[in-house]
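The complex is shown incomplete by one protein chain, all other protein chains being positioned as in the whole.
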Amino acid sequence: MRNRLALVAATSLALALAACSSDVKDGGDDPASGAAAPEGPWSFTDGSGEVVELDDAPTRIIAHSAEAAALMSYGIKPVGIYGDESVATDPNLQGLDLTGIEILGEEWGVIDVKLASTLSPDLIVADWWPAEKAHSGMEEGVKAESKKIADLAPVVGATQGGSILNLAEGYEELARSLGADVENSQGAEDKAAFEKAREEFSEVVEGKDLTALAVSPATDLLYAANPEYAPELLDFEKWGLDVVEPDAPDAGFPYWENLSWENADKYQPDVLLLDSRTFDEALKTAKSQPTWNSIRAAKAGQVVEWPAFWLHTYGHYATALGKLTADLSDLDDTIGD
Amino acid sequence: MSARPTSPAPPTAVAVRQVRRRQRRRAVVVPLVLLALVVVLSVLTLCFGSVRLSVDQVLASLLGTRENGAVDFIVQEVSFPQVKAAIAVGLALGAAGTIFQQLLRNPLASPDFVGISSGASVAAVSALAIPAFSGASLPVMALIGAAVTAVLMYLLAWRDGVSGYRFILIGIGVSAFATGVIGYLLTRTSLNEARQALHWLTGSIGQAGEHETDLLLITLLAISPLVPTLQRALRNVELGDDTARVLGNRVELTRLGLLAVGVVLTAGATAVAGPIAFVALVAGPVADRLLGTARGGILAAAAMGAVLCLVSDYIAAEVLPVAMPTGVVTGAVGAPYLLWLIATTNRRGMGG
Partner (left out) sequence: MTAAPAAPVAPPRARPTTRLVAGLIALGLLLIALTFASVALGARDIGLRDVADAFVHFNSGATDDTVAVQVRVPRTLLGLLVGAALGLSGAILQGLTRNPLADPGIMGINAGATLGVVAAITLLGLSGIGLLIWFGFAGAVVATVLVYAVGSLGRDGATPVKMALAGACVTAGLLAISTGLLLGDIDAINQLRFWQVGSLAGRYAPIVEGIAPFLAVGILGGLLCGRPLNALALGEDAARGLGLSIGKARVGLLAVVAVLCGAACAACGPIVFVGLVVPHVARFICGPDYRWILPYTVVLGPLMLLGSDVLGRLLDGSGELQVGVVLGIIGAPFFILLVRFSKLTEL
């Protein structure tokens, strides 16, 4: 028995020693962001309505991944990033130069606050979720440790909901307050590209009489999206696309109306939108259902990608919108009801 | 799970006395060694985090002998609460598991399988998934869920006393009900909330704040003086109903008391860490292996639970390439170990 205990102790010790670690650095207050921070007191109104005031403009920023991408498009480089998924697959971070940025979390709900504290941050940037009353990464259900990141520095962010533009505009404003040269940045080019994409989108959808329904096909049910809860669908609606509003959304979960595959033909739009993150897989699932073709748009192959839920920057939005416009431009608008 | 002391020695008075003495010594030494291991592991965990600290720095910060803002933040604000939660959850689940297994005389009857954790899970997932509940505190919901489920199960299982068999079957029904509700909630909610719920359901030490941990620690402290009494009660009930009645034990009341302790501990642990799989199931049988013939010790099972939680949480947070919820590791580490125990066990060694 004693041998076994010794073994347990020895293995746990070995495990402890095997972990790779970094040592506490003292100081490390050199500013990391590329922009020249403005002198004097700084203040910014957070999505929650709270006004954050500091003696100097912050320079050492830790940001949630999508927010970081937005700031980086204005030349502001954070010292640390935490995301909801692996950096390699996070759509927000594709093509960005992340050298010199500490990755503090690659999974929803987990932020390495110990490591974050060694970065001596003076600002945390994360979206504000009005329904949850929390910033991204600090919602109910995350590790308690993650929430302590708010003890390291004040947290600010734009508000989710309503329109994707709230986010893009919010981070543009934040970048400006942090001293970014917004007018001469990648972000400014992106914004111009976005404005152009938006005009082209309106032109195309107003030239046609397209009705669109966003759906999520699962093996057992077909879920029809309620645009009220999808900010980008509200945006498309505002810019001229006729988005179908389901007439009986689930009472408990109003994001969707649940349709049995037997009732797949309840709505007959001209075009079906499928979540771009899972487009191929979802289309395959849908096509294997015998009643998928009872939707005339599906039978005619009028199914396009729906850039759902993750857009934060003018650049990403411009690309997504451009693709959507191209997809919509050669569709037949007489298929649906 | 009947406890039948099997001594190979000839039944002479001297030999019996010797065996008894050895048994008693083990019953004391094993929990003490395990508790010492808990302390050592705690300090090591504090030192070898993602930011490495020396033993000296850690002890100085914990004892308050030296001020160092950076180290104090890491140790006192971030790491120590985590270690404290791991120990509290481990102790509670270890004790609750062995109490349930012995009381219901079924090695599978740990709280994860007989419905109590599922009750807590339904409540917590509802809080996450149903918009009307949004903003409700998860730990509080979990606590309420576990308590309501336990009371309901006891009432439903009561008929001229509670038979262990009926209690288990009711537990199965309750678990199935919970599975249905959770499945429904997960398919109807948004994808982000489904992910959030899945995280909670996996169970992770450090999900709740210090307030909940402290509550659990206070509960553990309050129960600790009762351990010898509980242990004796458990032995008597374990002998079987008839024997227990002859011994003048008010069986039903004892059962209720033991059950209540198990439920309170499970509920508290689930509120702190979510339904962490496996700790409650495995701590008892593993401790029994160390205890030999003195099997069934509550303290040893509790300490074993704490060791398991500390090690699992360390691996989950620091060793794996991507930080994972603790529940992922308790299963992946605990399962092979228990499998090995089962495979190498002697006849009757595991209570079979």
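A and B are the chain letters, set down in written order, and residue numbers restart from 1 in every chain.
Here is the rule we use: a residue touches a chain if its C-beta (ideal position, glycine included) is under 8 Å from a C-beta of that chain, and two chains touch if they have at least 3 such contacts.
No experiment lies behind these values; they were computed from the predicted model shown.
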item: Touching the absent chain when the full complex is considered, from B:98, B:202 or B:254; value: B:202
item: Full-complex contact with the absent chain, from B:156, B:215 or B:319; value: B:156
item: Touch with the omitted chain, as defined above, among B:100, B:278 or B:314; value: B:278
item: Hidden partner chain, touching residue among A:192, A:248 or A:326; value: A:248
item: Sites on chain B contacted by the missing partner chain, in the whole complex; value: 106-109, 113, 156-157, 159, 165-166, 168-170, 172-181, 183-184, 186-187, 191, 194-195, 198-199, 202, 277-278, 281-282, 285, 322, 324-325, 327-332, 334-336, 338-339, 342-347, 350-352
item: Absent chain, residues of chain A that touch it; value: 84-86, 106-108, 218-221, 248, 250, 257-263, 265-266, 277-278, 280-281, 284-285, 288-291, 294
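To be clear about the criterion, only the chains that are shown with their structure count from here on.
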item: Rounded Å distance, chain A centre to chain B centre (Cα mean); value: 38
item: Sites on chain B touched by chain A in the complex; value: 26, 30, 33-34, 37, 40-41, 44-45, 47-53, 70-71, 73-74, 77-79, 81-82, 127-132, 134-135, 137-138, 187-190, 192, 195-197, 199-200, 204, 206-210, 290, 292, 307, 311, 314-315, 318-319, 322-324
item: Complex contact set, residues of chain A against chain B; value: 1, 4-5, 8-9, 12-13, 15-19, 21-24, 26, 86, 105-110, 112-115, 117-118, 131-133, 139-145, 147-148, 151-152, 218, 220-221, 229, 250, 252-256, 258, 309
